[in-house]
Structures are given as C-alpha cells and as structure tokens.
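Shown here: the complex without one of its protein chains, the others still in place.
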Amino acid sequence: MGVTLPPCPVPIGAYLPVLVADGLLFTSGMLPLVDGQVAVTGAVGGERTVEEGTEAARLCAINAVAALAAHLGGVAELDRVARIVQVQGHILSAPGFEDQPQVLNGASEWLAAVFGEIGRHTRLALGAYALPKNATVELALIARVQPG
Amino acid sequence: MGVTLPPCPVPIGAYLPVLVADGLLFTSGMLPLVDGQVAVTGAVGGERTVEEGTEAARLCAINAVAALAAHLGGVAELDRVARIVQVQGHILSAPGFEDQPQVLNGASEWLAAVFGEIGRHTRLALGAYALPKNATVELALIARVQPG
Partner (left out) sequence: MGVTLPPCPVPIGAYLPVLVADGLLFTSGMLPLVDGQVAVTGAVGGERTVEEGTEAARLCAINAVAALAAHLGGVAELDRVARIVQVQGHILSAPGFEDQPQVLNGASEWLAAVFGEIGRHTRLALGAYALPKNATVELALIARVQPG
C-alpha cells in the first residue's frame, strides 16, 4: 500500500469512528491527521495550494482506512471490504476556488491504488466554508463489508 | 428522556421527513424547531455562542427523533431503533469558527442519553456558510430499525 496505517483516529467529540449496519460500514468525518494532529490547515486557493489540498485529502483517506481496519480487527481484515461505495469530501475553499474535484482525487486515487477495482467509488466533492480545527479537508466513507 | 417530543416537523418543501429502505431509516435535514418555528438562528462564533449552538444541535436531534417516532407509529415504537448509525451536522459558522465538534456534541450527547449504547453513532461535523431560514444547525440521521 506504500503507507503504514496510523492508529485509529481518536474522536474529538461524543461519537464513534466507525459503525457497521447491515453490511454497510460508515466512518465519521476524518481529518488530515498525522501523529494525531491536524497536519494541513487552511483553505485551498488561499493559504493552501491544490497540491497541499490533494495531500490533505490523501491523509484523510488514510485515516479513514485506518479507522476501518481498526474496526474490522486489523489490517489483515481489510480483505473483508467488498466495495468502497461513497466518499463525501468537504474541501475548505478560498473565495472563488472551484477545483474541489482535483483536490479530492488525492483520496480517490489512493483508495483505487490500495483496493484496486473495489476501491473505485461514487463521491461528492464539496467546497466548505469552515471545518473543525481549520482542517483543509474532512472526508467520510461508506463501504460494503462482508461478515467476519 | 427529559423532554416531551414535539410533533413531527412539517416539511418546508416537496419532501418527506423520514423514509425506511431495507432496514435503514433516513431523516431529512432537521432544523432547531420549537413550536414549529426555527428557534435559533445565526452563525456560531458570530451572533451565536457555542452554548447557543449546542442547544440548537440538541433541538435538531429532538426534532429528528420526533420525526422518527412519528414515522414508526409513536414514541412506544422507538424501541425498534437498533442503532443510530450516522449524524450529519451542518453548523452555521462565522469566519474563523472551527469548533463544530463541540457544537454537535449537543446532539450526540442527547442521543446517547436517550438511547444509551445504541444511540452512539458516527458523524460528520461540518461548517455551513448558509442554511435554510438562517438556522444555526441542520442535522440529519441515519438509523437502523427493526421491522414492526
């Protein structure tokens, strides 16, 4: 996969990182954490370049998969993922910035590289006005998983 | 539960408050209604304090559960809720406000108090630039429910 998965992100509120309901797995919104800290802050098209935003999106996806792996019982259980179904990506955007899809490709391309065909997904690429801790990206996943 | 549930919110457009599809229940976006009126308006970090935003989030959750109960056939049917799966919370935010998670805890902690362990959920806490009727929070739920 080219990365070592970090530990499951610690929630910053009264919620769970991951839940499975009838074979559909939902993650909470993930931030671009490195070592438990938000590593990329500020709006793309302003303080942050598209390249920095793209890396933030990739970091969010890595944290989402780390949470997913932790929930399933470890990296070896990731083969229970039958499909990444949907990615919802919110990109903190400076006024006039309108290339959220390119930024979110940082997550989408990493997921496709890691999971192959089953990593290809539907998605919403949205511009955000404000995000927790001024993170550059917040991203949540829905996946289909098989029973363990 | 500490509150009397209000009646199911009346839609302000061409949609339904709640639907169930294959055991997953989806609510529409709920506003912080009291007596059918939006009770908390304006952006957190600007016109509204974090405490006022937190109360708005709690009111949204109360309206969501009211809609859910009405759909299932009454408060007594709430024991068919097997899990609150996901909360999507959009917090109207003033420039620079970045503590959406604390605001959304108003909903998350109320859901956990009402439903116990099955009330614990995944969530997205997002900052909004504009919301219907200038409401401080809009919130939607996904829940897993058992057949009646």
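Labels for the chains are A and B, by order of writing; each one numbers its residues from 1.
One rule holds in what follows: a contact is a pair of C-beta atoms (placed from the backbone, for glycine too) under 8 Å apart; a residue touches a chain by one contact, two chains touch by 3 or more.
The structure presented is a predicted model; accordingly, all values stated were derived computationally and were not measured.
One of B:62, B:87 or B:128 touches the chain omitted from the figure, and that residue is B:128. Interface note: of B:8, B:50, B:118 or B:140, the residue touching the hidden chain in the full complex is B:140.
Residues 12-19, 21-22, 24, 26-29, 88, 90, 128-134, 138, 140 are the ones on chain B that touch the missing chain. Touch with the hidden chain on the side of chain A covers residues 22-24, 83, 85-87, 91, 93, 95-102, 104-105, 108-109, 112, 120-129, 142, 144.
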